[in-house]
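For this view, one protein chain was removed and the others were kept in their places.
Take a look at chain A:
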Amino acid sequence: MRTLTQSRLWHVLALLWLLVLLGATGWLVLQHKDWTQRLDTDLFALLPRGERDTVTEQAMAVLAKSAERQLIVLVGSKDRDHAAQAATQLAAALKPLPLDAQAQSLDLATLRDFYAQYRSSLLAPADLAQLGKAGQDALLQRALTGAYSGVAPGALPWRDDPFGTYGNWLTSLGERSPVRPEGGQLWVEHGGLHYAVLSYTVRGSAFSLDIQRTVAQGLEQAIAQIQAPDIKVLRAGVALHAAKAATQAEHEMSTIGVGSLLGIVLLVLLTFRGWRALPLVALSVFTGTVIALALTFLLYPRVHMLTLVFGCSLIGVAVDYSLLLHSTSLGARVSAGARLERLLPSLLLATVFTAVAYLSLMLTPFPGLAQIAVFAATGIASAWLSELIWYPRLAPAQLQAGWLGRPLLRLLARWPRLSTRQAWLALLIASPLLIGGLWQLERRDDIRALAALDAGLMQQQREVGDILALPSPAQLFVVDAADEQTLLARELQLTAALDQLKQQGRLQGYQAVSQWLLPLAEQQRRQALAAPLRATPLLIRLADEVGLPPAWITQQQQAGPLLAPATWLASPASLPARHLWLGHTPHGYASVVMLAGANGKDSLQALAALRLPGVHWVDKPAEISAVLGRYRDRLGLVLIAAYILTTLVLVLRYRRHAWRVLAPSLLASVATLALFGWLGIPLQLLTVLTLLLLLGMGMDYGIFVNEHPGEVRIRLAITLAAVCTLLSFGLLAFSHTPALSTFGIATLSGIGLAWLIAPLLRRPTPDAQLFTQEAPTP
């Protein structure tokens, strides 16, 4: 008698699937070079694309782009000469690396020459406050003192800046950055140390793993080689974090991959006598991995490292089906094909639930999670297809229990079953623990959970940011208005408010276009304020005192031109602030005001509370955390809906026993949440996603156990499956990426409990063995 699995169709399918597998393998091998280069380590790639208007998003993207190439090294010492010596050594050692030394963006002479034309409206804060009060005699004295004994080394000849106002303005520019050029080197002082500043941009693609590695390792070596006493080196750069994260991810991938593979091989060899169970297990893991990899690289131009780390843990899920089939073949007298056909309904149901659970990751706006979903669903589906198509041909007709298999079978045969009343009683006893845990569970989503940032590097990054007063690309203001002049005026209102925060010590500084380019109305106001300096009687007295020609008086009487935005933008003098000018947008004009040293909750709250016309506060980390939180709640609802929907489906098949299938997942989920409450791990988006997966996987156990409640070998199958899953996901608990580690812990507890609970709640039936009689079951 020919069954379905022995039919011609199955034969063709088996060949086709083999061709697909060989094709995918060949393609991966051929593309090997290409796809290692397409590996993405960019942390930002995981974040959701913005839900806000494009202008802000564009601005954020541009700022992030320029920030991610930057590499800054500070070489500090109490003794300046030591620091200078070490910095020179370090700079020389960094020469061969793919780094471009960053030219000083602020050329003082260029600035001086450009702004000199507009000096009549450029006044330092002190002059702005004093000029109105000074009388003619005082002004004359001020000019003469400058002429006879000027100390400030010259911005302009005394003749062109007799009252020194322009010189004062240029000096006041120094307040915007603590960095000072000295002896051909940039210096900054902080906490009693002299730091030499080395600033670089990473050449080539900032997210090429090769380049990141070369830079990070080269820098490490160069620092180790410094031969000067008491040197403190601080480094900051996105490339360094990325290199560290990539190395860690690779390390984890190999640990998790090798660890779970070894565990599974050992488990299979010990449970089943001989090696004959192994090839199919290996084949399904191989198929799952290869097809998932190929499809992911085919679909996505860049594949994130996290996808692969997570993907490695899938090995433990992909073996489930072959373990199930092998377990039921222990002592079987029925052909492999017939066994498969008998188990097909439960297999199909289980796979669909698991794959759908993984695909639910795609419901989030996070590209990283969507990629993981595609990888996982493909991997599971192809592992399942392999079993379905090849098992009848390749499986040994019969397997015998091995060294570990026999005692396990004996043990599992004695697995207790709880009556409905006992089950309620057990729940009642456990409920205080569960409720207590749930009570303590807090909901918190933090973007940092997604990134495995090295604490040491992060600390250095923060220190460098503090010392150099670097503006943060994460929190800033976007200002917009219908026209350029209104925009600048609105910026001025904002910077006035920021000045107050600065005085309160909540802010170290800020960068704004209006620091360089005042609105025309304000330029006119300042010119008017400085009018006493252009008064004819004063100029005549001054010319008499020192001997200047009448032409000079005429020249000094002129107020001079005003600086227009177009002129400013066209000049190299706008270079220090041009990145802040977003220019013409669909709604008018916009600019960015960046902040430095706005650390701490209080500062951020004070900044977020500023309400000014056309001023928008952008807090990227908070925004992403909010998105994470929103999706956590949304997915919570999806989870509840999924339970309701599954219940309906299960009731159709299992009637009043449906709860036995569902309860393992549900109880395990509640218990996991309670455990998180006791452990103080907050409920995050990824936890909810884990619970969705738990619904899918935990239900597998429920389905298998209740489809064949009297069959001890099914219990063996789910035990093996659970152990494999625990092995691979459990290893994820040791990941340095907090999110993956939380995921690992949640799976450990959830899967472990679901596996323990499922057999306890199986349907009441006498023990019955499948496939031990010659005739196939109807």
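Throughout what follows, a contact is a pair of C-beta atoms (placed from the backbone, for glycine too) under 8 Å apart; a residue touches a chain by one contact, two chains touch by 3 or more; residues count from 1.
Note that in this section contacts and distances are computed from a predicted model.
**Q** Which one, "Cytochrome c oxidase subunit 3", "Outer membrane lipoprotein-sorting protein", "Na(+)-translocating NADH-quinone reductase subunit B" or "Sulfopyruvate decarboxylase subunit alpha", is the UniProt name for the chain you do not see?
**A** Options "Cytochrome c oxidase subunit 3", "Outer membrane lipoprotein-sorting protein", "Na(+)-translocating NADH-quinone reductase subunit B" or "Sulfopyruvate decarboxylase subunit alpha" narrow down to "Outer membrane lipoprotein-sorting protein" for the missing chain.
**Q** Determine which one of A:300, A:552 or A:617 touches the chain that has been left out.
**A** Checking each option in A:300, A:552 or A:617, the one touching the absent chain turns out to be A:552.
**Q** Any idea which of A:158, A:415 or A:678 touches the chain not displayed?
**A** Residue touching the absent chain, from the options given: A:158.
**Q** Per the definition of touch given earlier, which of A:108, A:299, A:397 or A:640 contacts the omitted chain?
**A** Candidates A:108, A:299, A:397 or A:640; residue touching the omitted chain: A:108.
**Q** Write the list of chain A residues that the hidden chain touches.
**A** 80-81, 104, 107-109, 112, 141-142, 144-145, 147-160, 171, 174-175, 178, 180-185, 188-189, 546-549, 552
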